[in-house]
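I'd like to ask you about the structure that follows.
Yeah, one chain of the complex is gone here, protein chain that is, but the others are all in their spots.
Here is chain A:
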């Protein structure tokens, strides 16, 4: 069932929801990396950032005046999180529960 397959997003959706307000760096599949405050995230893992700045500004001059942005979830490669923003044990447990299907 296609619909069931997308259940896996749910764990990360609620996980990212807890990270709202923290500073993250989102690296896209086109190598563009953007740092900003996580404003919101939805169930497709679309991300909205505020006070953004591009990591390699010289390479992307057109991003100079972008302050807030919406990133489509399907183009995200990595999200770099603040070290203290990760509760590894909690994530472990949740991921295992999810893997067991309960």
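We take it that contacts are C-beta pairs under 8 Å (C-beta built on N, C-alpha and C of every residue); 3 or more make two chains touch, one makes a residue touch a chain; residues count from 1.
In this text, contacts and distances are computed from a predicted model.
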item: Hidden subunit of the complex - UniProt protein name among "GID complex catalytic subunit 2", "Ribosome biogenesis protein BRX1 homolog", "Mediator of RNA polymerase II transcription subunit 10" or "U6 snRNA-associated Sm-like protein LSm1"; value: "U6 snRNA-associated Sm-like protein LSm1"
item: Residues of chain A in contact with the chain not shown; value: 3-4, 6-7, 9, 17, 28-30, 32, 34, 39-44, 46-48, 52, 61-75
